[in-house]
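Right, one structure below, let's go through it.
Missing here: one protein chain of the complex. Every other protein chain is in place.
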Amino acid sequence: MSEALLVQEAGAAPAAAPASGARQFWRRLRAQRAATVAAAVVLLLFLAALAAPLLAALAGQDPDTYHPGLVDSAAGGVPVGSFGGISADHWFGVEPQTGRDLFARVVYGARVSLGVAVVATVLQVTIGVTVGLAAALGSRLLDQVLSRITDINVALPLMVIALGLLAIVPSSFPRPVLIALVIGGINWAGTSKIVRAQALALKSLDFVSAARLSGRGRWSIARRELLPSLAAPVITYAALLFPVNITVEAALSFLGVGIKPPTPSWGQMLTEADTWYQSAPTYLLLPAGLLFVTVLALTVLGEGVRTALDPRAASRLRIGTGREERQERTKERAS
Amino acid sequence: MTTPLVQVEDLTIDFGTVRAVDRLSFTLEAGAALGVVGESGSGKSASASALLGLHRGTGARVTGTVRVAGTDVGAADDAELRRLRGAKAAMVFQDPLSSLDPYYTVGDQIAEVYRVHNSVSRRAARARAVEVLDRVGIPDAARRARSRPHEFSGGMRQRALIAMALACEPRLIVADEPTTALDVTVQAQILDLLHDLRRETGMGLLLVTHDVGVAAESVDDVLVMQHGRAVERGPVAEVLGAPRQPYTRELLASVPRVDEKRAGVPGPRTATEAGPLIEAVGLRREFGRGAGRVTAVDGVSLTVHAGETLGIVGESGSGKTTLGRMLVRLIDPTAGRLRYGGTDIGSLPERELRPFRRELQMVFQDPVASLNPRRSIGESVADPLRAAGETDEARIRDRVRELLERVGLDAGRYERHPHEFSGGQRQRIGIARVLAAEPKLIVCDEPVSALDVTTQAQVISLLAELQRELGIGLVFIAHDLAVVRQVSDRVAVMRQGRIVEQGVADDVYGSPRDPYTRQLLAAVPALDPVRAAARRAARRELAAA
Amino acid sequence: MTGFLLRRLGGAVFVLLSLTVVLYAVFYVAPGDVAQIACGPRCSPAQVAQVTAQLRLDDPVYTQYLHFLQGIVAGRDFSTGTGVEHCSAPCLGVSYQSDQQVMRLILTKLPVTGSLVIGAFALWILLGVGTGVLSAWRRGRITERLLTWLTLAGTATPVFVIGLLLIIIFCSTLQWLPSPTYVPFTENPEQWAWGLLLPWVSLALIESAKYARLTRSSMLETLAEDHVRTFRAYGVSERGIIGRHALRGALAPVIALSALDFGTMFGGAVLTESLFGIPGIGRELVHAVKVVDLPVVVGMVLVTGFFVVLANAVADMLYALADRRVVLS
Partner (left out) sequence: AGPRSDDGGGSGGGSGASGKPRKGGTLTVLNSNPQEDFDPARLYTSGGGNVPSLVFRTLTTRNREDGAAGAQVVPDLATSLGTPSKNATVWTYTLKDGLKYEDGTAITSADIKYGIERSFAAELSGGAPYLRDWLIGGADYQGPYKDKKGLDSIEVPDDRTIVFHLNKPEGEFPFLATQTQTTPVPRAKDTGTTYEEHPVSSGPYKVVSNENDGERLVLERNPHWSAKTDEERKAYPDRIDVRSGLDSAVINQRLSASQGADAAAVTTDTNLGPAELAKVSSDKKLAARVGTGHFGYTNYIAFNPKVKPFDNPKVRQAISYAVDRSSVINAAGGSSLAEPATTYLPNQKSFGHTPYDHFPAGETGNAAKAKELLKEAGYAKGLTVTLTHSNDKDFETSPEIATALQAALKKAGITVELKGLEGNDYSDTIHSAAKEPGFFLAHWGADWPSGGPFLAPIFDGRQIVKDGANFNTGFLDDPSVNKEIDEINKLTDLEAAAQRWGALDKKIGEKALTVPLFHPVYKRLFGQDVKNVVISDWTGVLDISQVAVK
């Protein structure tokens, strides 16, 4: 054993126990600063959404109380004061026309928007991946059937179905859940198409053949061999679906099949604020800015997860996998 | 020549905490050939890559100086490096199967590289591609140039890569195990070609190989590597003839010889009480449709009994891999019957094949492609155990560790991923996975071609041991005739999809009947450089005649 | 290949048929007085009776449906009051609320939406794939960060915000462009292009983000593969590797998705159409849904569905061409 090697090993991380796959994943994720920050932002946003009543109470406001005195009625209802009526009482100012507290509305809105988008995205990804994989791995007939079902799914416009469903589902059914289900249940074709295309390409590789020889069933192969490779495009796509889902919720609200007022949602706020960009810019900038931050954070996080999922990235990220090489070498020589 | 073509000083390469190459220095003159031999994982490929600056942009840390054809590789900017790569120095990679772009035809890929360094028309570049493909012995090169990589056999892909390296007439070729997938005749042809080019154009050759025979046949100097360091260097005759270092001696001792009979094992079982393990009758497989149809395997019949080894040798592209894959039912035969243990499995649908899956295993020709890059190797090896219904995590781990150690790998690398292993190490992972399935029949497609001789000997004795213990039937596909002779009870020789000769190993080797078999045996590289030179001359005369 | 094409075509026909069944089931077999709904709230009982007779609503459901199908295949006759009007095949019925043949209505809207979608499509693919390629090439550098932010701003901003901003900037403040209007191509190609420029750009800005991210991610995947190393080792420039090898690998998901988006855009560019006053299908469909103009809703969904199916079939074929392995396996 040369001195050089000994020196080398002295500096190496003393990782005694072998790191499991999950641990390695976390290590690779943490090694990316941007992704860590993004994860923190996402966490914060979701916490804020969960703690909306608490935060609003902290500000001493609630999202539904009107403050007619805080808007200039003769001027169409613009908030009185600069920057959309920002004050010690109203941290983010007030809503034009109604004078409702924007801080409270934004945090409550996060609940609906993030909630709906998360559920819808999870649903889309789950259905999309399942259908896509089944089409790629199943028999030719199954592929045909599933692909055609996907086509029908695409051909039916979301709005038409949403309006149809609204007529059937009783109004006692919680609306945000219904919306999430509708969006998730309808817009999954993109995911399934991407997954199918990728899975078809992967299917012909030798490591899949090897897995078949291991005696593993189709689904186990799909889960263990294909899914890890599909994760990258799926995560990227899911990060894109998320903001789309938020805006779809807004569009549905616009058509009257969305969240019922006075419950706020970011999408709804965006729709309403659209015309106010000149006279009350903060009203538009708030939901737009938050949406942007959310999307940015999610995308960066998605990117981070994508990188962290790729074991080959470890060397790029300059993290040692923490193994003692000497041990192995001695063994190899000894045998 | 004032300055050498390649000048390496104090080259050190670290992957994270792993030191793959440790203060390596050597030079190579124009027109000379240097062979790098050594055990698997000793840093041969890592050093070779460093010559072209291929570690740039990866996580590897490279120190020391490398000068190639007047370019300081470490200091050169990207443009300079690009001018070096391909045009002045070309690389033939170790893993031929995954080194080509699946979307483009082989001809186009070679043409693309050619056009990067030569301003010629697309058409001229294609013509050049066909020309070099022809030179490396791809039959019907003009047509095959239009095939995509997945339509090529392993050896054909390797030759395509060599053709690519030749296309720009570089001053240096760095060939990393360029003949692992080639049968001996083609191997000889390639080695002769490289030799000739060296003569004619003054090209330098850095040949990384674990096959001492190949080195003996084609290089002037040898560098023996171990643990990232050079242990011995000198003229080939000297090092091979009178090795000074114990490691070199050990290495040479492990080299199998083609004229050596199978030792320690009683002769082939002739009478079998239980009937054959697997029986193929008139197996046939076609690829493609219409004009592009290729008959890869054509009417092959064979049997393998429990505890018996059938060696398959033959020309590159003769259908060995295709046949092997059919035997384990990874591809469906176009025609013919396949019986396994009394069941006709030739046309069983996937679902009904399940019970047999784990009993029929295959070691794949390309270790890179057969391992999922995103899963740790431990998990890959554990697969068959899980599929068998084992749920106790501790037991699975223990068994996997045991298997890894059995194939000579450090059990502690359970959580590592395939890209962190050398070519030979990956090959052994594949074998460990096969063993985990506790199979009845193993089809080994070039299982030792990527292994250095010591590891090779180890793996072979491992297989023999298992066979003895468990009565496994083995189909051993290889181009190394010596290895095949060492392991096989019976041997089948394939050519153009057919079995041209089949019989007890010693009979086939001792008194070959088919002219092709004779040709093969004549092409086996000799360990003695002097004899090798003589044989090359003989081959050239034969070709000239 | 021919077998594949035939199979694909059969699939497409099957999808369209299923679509008619689904739509018919949802809208015509729904509870309530279908004739009254189709005819509109202002219809007199006499008119409702007329609609009932025309749609054969008193017959069993399957005969109704077959009659509806027959109309599509062979055409139908309708009374207009002064006489009988023939609605030739493919006849999607008559809107009782606006007294127009649905097919004619669609045919007047189709070139409009077509102009919008095709232009925007070309632009967003160009923009999206271009940006994706650029950011994969310049990965980790400032160019990439910038592009990332831009594309994300695109995804995170609804079209009505982007569109309005564009109008304010380019039409009102800078006055570089005329107010967006739709002028048929046949009337004045130049005005057609100028009038549609902003709608194209707004749609493209929003859609391209998706493609940029997707292209980038797939390209990075490919760039990590072994064969890319081969071409690097042969001095192929990063541009060549990106352009030929990495991009090629990234095409599959992009093709699959673009077909999807292209098709759905035919009925789904509602917000853009209404913001810019483009009299296209999307807007008409929303209107029809809101006033429950049944024949128009069903007809339009069928026609947009037709485009979706068509686009998907074309994409599948393109994809099969791009990656032969799919067909062979």
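Letters A, B and C name the chains as they come in the text, with residue numbers starting at 1 for each one.
Rule of thumb we're sticking to: a contact is a pair of C-beta atoms (placed from the backbone, for glycine too) under 8 Å apart; a residue touches a chain by one contact, two chains touch by 3 or more.
Since this is a predicted model, take the numbers as computed values, not measurements.
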item: Chains still shown that are in contact with the chain withheld from the display; value: A, C
item: Touch criterion as defined above, residue of A:Ala31, A:Val71, A:Leu114 or A:Met269 at the omitted chain; value: A:Val71
item: Given A:Gly60, A:Pro261 or A:Gly289, the one touching the chain that is not displayed; value: A:Pro261
item: Missing-chain contacts mapped onto chain C; value: 41-44, 46-47, 50, 80-83, 98-100, 105, 108-109, 160, 164, 167-168, 171-172, 175, 178-181, 274-279, 283, 290-292
item: Where the unshown chain meets chain A, residue by residue; value: 64-66, 68, 71-78, 96-99, 163, 171, 254-256, 260-262, 274-276, 278-280
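Quick note on the criterion: only the chains that are shown with their structure count from here on.
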item: Selected pair, greater C-beta contact count between A-C and B-C; value: A-C
item: Rounded Å distance, chain A centre to chain B centre (Cα mean); value: 45
item: Between chain B and chain C, centroid-to-centroid distance (C-alpha), Å; value: 51
item: Chain A and chain C: spacing of chain centres that average the CA atoms, whole Å; value: 25
item: Where chain A touches two or more other chains, by residue; value: 204, 310, 312
item: Sites on chain C at which at least two other chains make contact; value: 323, 325
item: Touching residues on chain C, where the partner in the complex is chain B; value: 225-238, 240, 244-245, 248-249, 322-325, 328
item: Chain B-facing residues of chain A, complex; value: 2, 4-5, 8-9, 11-13, 18-21, 24, 204-207, 209-218, 220, 224-225, 228-229, 309-312, 314-325, 327-329, 331-333, 335
item: Footprint of chain A on chain C - complex, ascending; value: 7, 11-12, 14-15, 18-19, 22, 26, 30, 148-149, 152-153, 155-158, 160-161, 164-165, 209-210, 213-214, 216-218, 220-221, 224, 252-253, 255-257, 260, 263-264, 267-268, 270-271, 285-286, 289-290, 297, 301, 304-305, 308-309, 312, 316, 319, 323, 325-326, 329
